[in-house]
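Provided herewith is a single structure, encoded as C-alpha cells, for subsequent inquiry.
Missing here is one protein chain; the remaining ones are kept as they sit in the complex.
Entry: subunit A
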Amino acid sequence: MTDSKYFTTTKKGEIFELKAELNSDKKEKKKEAVKKVIASMTVGKDVSALFPDVVNCMQTDNLELKKLVYLYLMNYAKSQPDMAIMAVNTFVKDCEDPNPLIRALAVRTMGCIRVDKITEYLCEPLRKCLKDEDPYVRKTAAVCVAKLHDINAQLVEDQGFLDTLKDLISDSNPMIAESHPSSNLLDLNPQSINKLLTALNECTEWGQIFILDCLANYTPKDDREAQSICERVTPRLSHANSAVVLSAVKVLMKFMEMLSKDLDYYGTLLKKLAPPLVTLLSAEPELQYVALRNINLIVQKRPEVLKHEMKVFFVKYNDPIYLEKLDIMIRLASQANIAQVLAELKEYATEVDVDFVRKAVRAIGRCAIKVEQSAERCVSTLLDLIQTKVNYVVQEAIVVIKDIFRKYPNKYESVIATLCENLDSLDEPEARAAMIWIVGEYAERIDNADELLESFLEGFHDESAQVQLQLLTAIVKLFLKKPTETQELVQQDSDNPDLRDRGYIYWRLLSTDPVAAKEVVLAEKPLISEETDLIEPTLLDELICCIGTLASVYHKPPSAFVEGGRGVVHKSLPPRTASSESTESPETAPAGAPPGEQLDTVPTQGDLLGDLLNLDLGPPVSGPPLATSAVQMGAVDLLGGGLDSLIGAPSFVAPPAAAVPANLGAPMGSGLSDLFDLTSGVGTLSGSYVAPKAVWLPAMKAKGLEISGTFTRQAGSISMDLQLTNKALQVMTDFAIQFNRNSFGLAPAAPLQVHAPLSPTQTVEISLPLSTAGTTWGPPCFQVAVKNNIDVFYFSTLYPLHILFVEDGKMDRQMFLATWKDIPNENEAQFQIRDCPLNAGRAPEPCACPCCPVPCPQP
C-alpha cells in the first residue's frame, strides 16, 4: 500500500491511460490517477499534456484531491497559460468557501500561478481575503501580495495593496506582522522598528530571520537607539536555529560600530557574542562551513570577540576538508597562544591528508610572519618538518621559508644549508622557484651557489615558466654579486616572451649601466607583512553588513551576486556617533536629501532579500563612493606608473623600482622579487627597440644648444634621432655634424639638415641616417662633433649594439668561421676579466649578453 506503485506505470500509452482514469466517474480512481500524475511530476517527467483533465478534477469537495490538483497547477500553469484561465473560476469560488483552510489554500495557490493574464482576475478575491475575519487567511493573503508584487509590481501599487499591507503590520495578531517578505516591502522608521522588535519575540524562527535581516538594514539615529535595539536582539543569540543566531550576530556587529568603545555595554556585548559563535561550530558540517566563513570576517573586524576561543578551531581528523579552521587559527594567533598553535600545526603536518598537511605547513609560515616573537620557533618547527624528508612537506616548507626570509631578512640564513640539502627532492615548480630565489638572494653566502644554479640550469627548457624566470633573475643576481663565476651561466634562449623580455632587460641594464643594474636587481626589497591576506577594509565593512548571506560565504561584495543589480546600494557600517547630532554620514546620505529621512530609508533599498520595490524613493540612489575596485585600480595605476618611470628614466633610479615590487609583492609568495614581471607589457622591446632620448650635450656646455637623442634601427637602416633645443638668446644656424672614427664605422649617411634657423626656445627634431661605411677603428665609444654658427661642440655617447644587428641575424657556420677569421689578428685579444668595474665609460663585454650573435672585436 505504498505510493511507489504510482511509479510503476511506464507502459507505452501511459498518458492516455491516465487521461482515461482522470475522467473516470469514480472519485477514488480519480484521486489515484492524480497521485500518479504527481508522482511522475516529482521525478521531472512532463505531464503537462494532462492539464485540462487534471483541472477538471479541481471542482471537488475532497480536500486532498483539491490539494493535489493545486500542486499540479502550480507546476504547470506557467507552461499552459491559456488553459490556466479555466481554473480561475474555481479559485474565486474557493476564496469564499466557509472553511478558512480552503480559503487560505486558494489564495496561496493563486499567488503561485505566475501567469499575467490570471493575476488580474485575482485582485478582487485577494482584496477580500486581506480583510478576512480569520487571521490565517489574512496572513496568507499578505504573503500573496508579496508574490504578486514579484510578478507584477505595477499592478500591486495600482490596486492599493500596499496601504492595506501597512495596516496589517499593526494587526492585532503578531503572526501577520511576521508575513515576512511583505515587511521587506515597507520602509523602516523608528515606529515600525519598534513593531518589528515586538514581533521578533512572538513569531516563528523563520520570521525572526527576516525581521533581523530587516533590522540590519536600519540605521539607528544615535548610539542610544542602537543600544536599545541591541539589547532587544541579544536574546536571539540563544536561539536553537543557527540562522537566527547568525542574523542576530549581524545586527549586533553592525550596531556595535555605533557604540562607543568605553561603554560598559560594549564590553558586555563583546562577551555575549563569543559563545553563540562557538556553538555554531558544534552543529552539522554544512552549518559549520557557513559559520566559519562568517567567523573569518568577524575575527578580521573584531579579533577580540574570539581571542580566548582558539581551541575550538583545532581541527579534528574527520572534519570535512572544506572547513577552514586553519585560517581562523592563524588570525587568532598571538604571542600569548602561539605555542599552542604551533604545537597543533605541527601535529597537523603529520596527518594523512596531503592537502591538509600542505595547508598546515603554510600556516606555520604565516604564523611566523604574523607573530614576530614566534618567528624563531616557527623556523625551527619548519626545520624539524624538513628533517622528516617527506617530499611534499619539504617543498611546502621551502616555499614558506622564502616568505619568512622576505619578512625577516638576514636573520635566519643559517638554515640555508639545510635547505640546500633537500635540493634534489624538489619537483614542484613553486618549491623550485622558491629555492632558486633563496639561492639567488643569498648567493654571496652560499659557497657553491653557481653550482646549485647550474644544476637547475641543466633542465632549463623543461622547467615551467615560473622557474625559468626565477632562475634568470637569480643568475643575474649571482652575476652581480660574484661576477667571476657566472660568465657562462647566462646564455640561454627561450620561446617564452616574458622570459626573453626579462632577459633583454637584464642584458640591457648590464650593458649600459651595471651600477644601476645592481641597484635595481639587488634593491632592498620591502618587507612583507601578514596584512597581505586580509580583506580590504571597505570591503570588509560591507561584508560585515552581509553576515550570513551568500556574499559572506564567498567574501565578495553583494553587488557581485544579485542579477540585474536593481536597487543595490553598497551597505556601509554606520558611523560611530557620540551624539545624535552627527547622524549625517558622508557615505549614506546622498546630496540634496534631508539627511534624517534618507538615513531611514536608504538602507531598505539595499536590502537584497526583498529587493522588490523602491517605494517612493525615486530613482535608485547611486552607490556611495565605496569603490570596491579601488584596490585593483590602484594596482593598475601603479603598474602603469611604474612602467613609465622604468622606461622613461634613462638611468634606472631606485625609487620607482622599489615602489613596484612593493605592490607586486602584495600577493603572497611567488614572484616577490619579480620586478620585471612588468616587462611582459612592453612589447616594443623585441626587434626595433628605441631607447628614450637622453641628453647628450647639456645646454650649459654648448652655449645654449642642448642636444638629446637616441639611435634607432628600422627596416635595415640605422638612424640617429636628434632633438636640438635652442636655450640661448640668439638664433642658431648652419648646423653640421661629424663623427670620430669608431669601432663599427658609423658615419652620417647624409649631412645634418636643419632647414630653418633655430630661434630661441625652439626645438627641432631631426633624424640623421647613418651608415657603417666609415673606418672601423677604436673603442665603441662614439665621439661626435656638432657645429653651428656659434661654435663647435664635442660630446661622446654610447650607441646600443642592437642597432647594428641585421634583421636576419642568422649566419651559417661556414660564414661565421670565415668572418671570425677575417678579423685581423691584432684585433683579437684574450684575457680574463677580474672584478670587472663596469661603468658608463666603457661598454661591457658584449659576450656576456645572452643575445649577442656577433663576436665583437676587443679594443
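List of remarks:
Please note the rule applied: a residue touches a chain if its C-beta (ideal position, glycine included) is under 8 Å from a C-beta of that chain, and two chains touch if they have at least 3 such contacts; residues count from 1.
As a convention for this text, contacts and distances are computed from a predicted model.
Going by its UniProt record, the hidden chain of the complex is named "AP-3 complex subunit mu-1" among "SRTD2 protein", "Vacuolar protein sorting-associated protein 33A", "AP-3 complex subunit mu-1" or "Septin". Of the options A:20, A:49, A:63 or A:694, the residue whose C-beta touches the omitted chain is A:63. Considering the full assembly, A:549 is the residue among A:337, A:511 or A:549 that touches the omitted chain. Within the full complex, the residue among A:238, A:380 or A:776 touching the omitted chain is A:238. The chain not shown here is touched by just one of A:14, A:134 or A:428, and that residue is A:134. Residues touching the missing chain, restricted to subunit A, are 1-4, 6-7, 27-28, 31, 35, 38-39, 42-44, 62-64, 67-68, 71, 74-75, 78-79, 99-101, 104, 108, 111-112, 114, 134-136, 139-140, 143, 146-147, 173-175, 180-181, 202, 204-206, 209, 213, 235, 238-243, 245-247, 275-276, 278-279, 282, 284-287, 289-291, 308-309, 311-312, 314, 316-318, 320-322, 343-344, 347, 350-352, 388, 390, 548-551, 553-554, 558, 561-563, 608-609, 611 (touch as defined at the top).
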